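Beneath this line is the structure, given in structure tokens, with notes to follow.
Here the complex is missing one protein chain, while the rest keep their positions.
And now, subunit A:
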């Protein structure tokens, strides 16, 4: 179970970092969202993974650590608010700056002929 869990967190983190490094604000926002999912799963696992262990004393033989669950809850709320903010900000930047690149200007590619020819739609 631990191996699969670790693999999932790792995959989510890798995808998140890759997307966060892209140039367009949309993929960056998706990347940040994936990263926050990975973080939430990771925090949850910091109290160790246990089966059949409720976070309540006296309910089962073993009990799991309740604190990471509280931490995850806080992290989810904060992450959700931040994602909402960054989505609105990205839309505002698209409107203000005229394109959706995070730098506000589209980089010119060396073999970019679109601008001269007007592009073929």
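A few comments on the model shown:
Operating definition for what follows: a contact is a pair of C-beta atoms (placed from the backbone, for glycine too) under 8 Å apart; a residue touches a chain by one contact, two chains touch by 3 or more; residues count from 1.
As a working rule, contacts and distances are computed from a predicted model.
For the chain of the complex excluded from view, the name given in UniProt is "Multisubunit potassium/proton antiporter PhaD subunit" [choices: "Sarcosine oxidase subunit delta", "protein-glutamate methylesterase", "Multisubunit potassium/proton antiporter PhaD subunit" or "RNA polymerase, sigma subunit, ECF family"]. Touching the missing chain, out of A:30, A:55 or A:102, is residue A:102.
Subunit A residues in contact with the hidden partner, per the touch definition given at the top, are 16, 20, 25, 28, 32, 35-36, 38-39, 42-43, 45-48, 67-68, 71, 74-75, 78-79, 81-82, 85-86, 89-90, 92-93, 96-97, 102-104.
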